[in-house]
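A quick write-up on the structure given underneath.
Excluded from the complex is one protein chain; the other protein chains are retained at their positions.
After this line comes subunit A, so read on.
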Amino acid sequence: AFPKRVKVVEVGPRDGLQNEKTVVPTPVKISLINMLSETGLQVIEATSFVSPKWVPQMADHTEVMRGINKLPGISYPVLTPNLKGFQAAVAAGAKEVSIFGAASELFTKKNINCSIEESLERFDEVMTAARAASIPVRGYVSCVLGCPYEGKISPAKVAEVSKKMYAMGCYEISLGDTIGIGTPGSMREMLTAVMKEVPVGALAVHCHDTYGQALANILVALQMGVSVVDASVAGLGGCPYAQGASGNVATEDLVYMLNGLGIHTGVDLQKLMDTGTFICNALNRRTNSKVSQANCRL
């Protein structure tokens, strides 16, 4: 049996844009987020308070946070990799933040130059500050179905990292198939292990469509009781580990499937498609959403 409602977490403005080569001007980012706010989406990941040295696309984080319309009932979480980023985020008006862990030691080393254990210690500082400020924290776990460096990742490791982040105080754990190599088989195995440690109501899936498996993987997660799904409008964001391949699953295609399953999302698919058209025009690129492609008369 499927959940009756699914919360769609829109990551296009952050995860999507972060992986697009073209640097997007601040006003365009703000328009994108404002348009997304009109679609019925309840959660829109707005930006990342990371050093512009590492992620130039997110250099305008403060301006974006200050510039967007913050509609009541909608959450605009931002990434905060450390305490400094957290403080800047709060100063800019953020009311929810996210932290990023990984189920792979090599990935953590290559990405943020420390071990998983050390990264969790860093996050502890953020958690303490967030608790003091009554700011909810979402935890991401990367490489849950495979790692570009280590290859196979054991479900037990994913469960261990998820448990630690949940126990630290993250209200939700988003499990990311970072390179999209997972299939319904590995998704089921991984979720079975994680669900022993974290209640299913606190779990989300963040599937990449690099091998075309995203919707099938999401379907399995839904069948197992997961009711929070991350996606990116127009499927923005390629894969930094596979040149020319796609990355995030497209929000339009996800909503189309959920609609067909009779699962309530509150999202207006047409408005979502229009938003996708807007950002693709601005980026001068084709959409990665098949639903959008099918609906456009070329």
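Keep in mind that, in the parts below, contacts are C-beta pairs under 8 Å (C-beta built on N, C-alpha and C of every residue); 3 or more make two chains touch, one makes a residue touch a chain; residues count from 1.
The criterion applied here is as follows: contacts and distances are computed from a predicted model.
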Worksheet item: What name does the UniProt record list for the absent chain among "glutathione transferase", "Nuclear transcription factor Y subunit C-1-like", "hydroxymethylglutaryl-CoA lyase" or "Tubulin epsilon and delta complex 1"?
Response: "hydroxymethylglutaryl-CoA lyase"
Practice prompt. Using the touch definition up top, pick the residue from A:65, A:175 or A:250 that touches the left-out chain.
Written response: A:250
Worksheet, complete the sentence: Given A:180, A:237 or A:276, the residue that touches the chain left out of view is A:180
Worksheet item: At which residues does subunit A meet the chain that is not included here?
Response: 180, 182-186, 209-213, 215-216, 218-220, 239, 242-246, 250, 253, 256-257, 259-262, 289-291, 293-298
